[in-house]
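Quick notes on the structure that follows.
The complex appears here without one of its protein chains, the remainder shown in place.
Right, subunit A next:
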Amino acid sequence: VRVDDMMPNIPKTPRQRKEPMGVLEQARARLHVSAVPESLPCREWEFGNIYSFVEGRLLDGTGGCMYISGVPGTGKTATVHEVLRCLQEEVDDSNLPEFQFVEINGMKLTDPHQANTQILKALTGQKATPEHAAEILDKRFNTPAPRRESTVLLVDELDLLWTRKQSVMYNLFDWPTRPQAKLIVLAIANTMDLPERMMMNRVSSRLGLTRMTFQPYTFRQLQEIVMSRMKGLQAFEDDAIQLAARKVAAVSGDARRALDICRRATELAELAKTPGRKTAALVNMSHVDTAVQEMFSSPKIMAIRNASLQEQLFLKAVVAEFRRSGLEEATFLQVSQQHECLCRLDGVTVPTMSQLSGVCSTLGASRLLLVEAGKSDLSQRVRLNVSQDDVMYALRDTT
């Protein structure tokens, strides 16, 4: 059996899955990031732009490129998918000429050159090595074929297609410029200045100036996104959604985060359900606040508080040594001397060097300290991965 003859699949379950029943369960299902709505709220303008760009090229039978950028979680890929879905509907109503849609993702390729293979496979079903595929594609886009339909190519995570010679990127942006190609390329990446920063001049000039930036969501937009998913379902208090939206907008403006926080808040609300009542209460501010704490808070202070006595003393010794020397780095030997002093002061048994280096490497493994490899022994350099104030704050009421 040849590998490419086989049909990949994951077996079906013998059992039926439960449908979400309660209000909170339904809310949770709708809040899952994968439950992408039919039309994305707050991205109407971007949608219109991309739509008219692709539609225009399809009607003209020409090709072109568009570069779309924005930080993760701002709805880039979802918007483009929505555009293509709408175009497909138009095609079905025969208002538009037919087109072929191909999608590749830089992160789903093992090597940038594999892009050629995947495009070829999606277009014609042929399988070829990357070099051969590039040749075939080149020929295809260069030869005139009057009855060929347009192709829309979506390239996600464009920055991963970078190679030293940039041949993959060059080809992707050069093919649309050919008169016979009828190829429309939509390239998506995170950074706005990627064409200027990473690409050679001849590549970025072919990419052209049709660009679009997706701004991070503001808190109002995030609120609207969550509200729109919750339409007709009373699971949240309004303030609770607002709190989640504000917290996320202040950090990143990532819609995935807002949805995850709300989803976690529904779980917390379910857990807090009073046993007597049949239905759980609404998700309120305190649930969202706990969810935000869980996801954004740093556990380092808790980790220090739960460390053993010697580990805490060692951290203290590191801080003491930093204060003494005025530097942010010390050798293990210096710290061990401070440690000995601290032990004597507190009346704790002084550990042997072997024990102490064990303590040091434990702290290093959980990255409270940054330490060199243990083989440099007494002269291994130790730095803090927490601020000195955090250490002192965490240890203030213990020991």
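The rule we apply is simple: contacts are C-beta pairs under 8 Å (C-beta built on N, C-alpha and C of every residue); 3 or more make two chains touch, one makes a residue touch a chain; residues count from 1.
Keep in mind that, in the parts below, contacts and distances are computed from a predicted model.
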Chain not present in the shown complex, as UniProt names it (candidates "Origin recognition complex subunit 4", "2-oxoisovalerate dehydrogenase subunit alpha", "BBSome complex member BBS1" or "Paraoxonase"): "Origin recognition complex subunit 4"
Contact with the hidden chain (one of A:62, A:88 or A:118): A:118
Omitted-chain contact residue, chosen from A:142, A:163 or A:308: A:308
Omitted-chain contact residue, chosen from A:148, A:211, A:256 or A:383: A:256
Hidden-chain contact residue, picked from the options A:41, A:208 or A:358: A:358
Residue ranges of subunit A at the interface with the undisplayed chain: 3, 6-15, 17-18, 20, 25, 28-29, 32-36, 71-73, 107-111, 114, 117-118, 157, 160, 190, 252, 254, 256-257, 260, 264, 267, 271, 294-296, 298-300, 302-303, 306-311, 333, 336, 340, 348-349, 351-355, 358-359, 362, 365-368, 377-379, 385
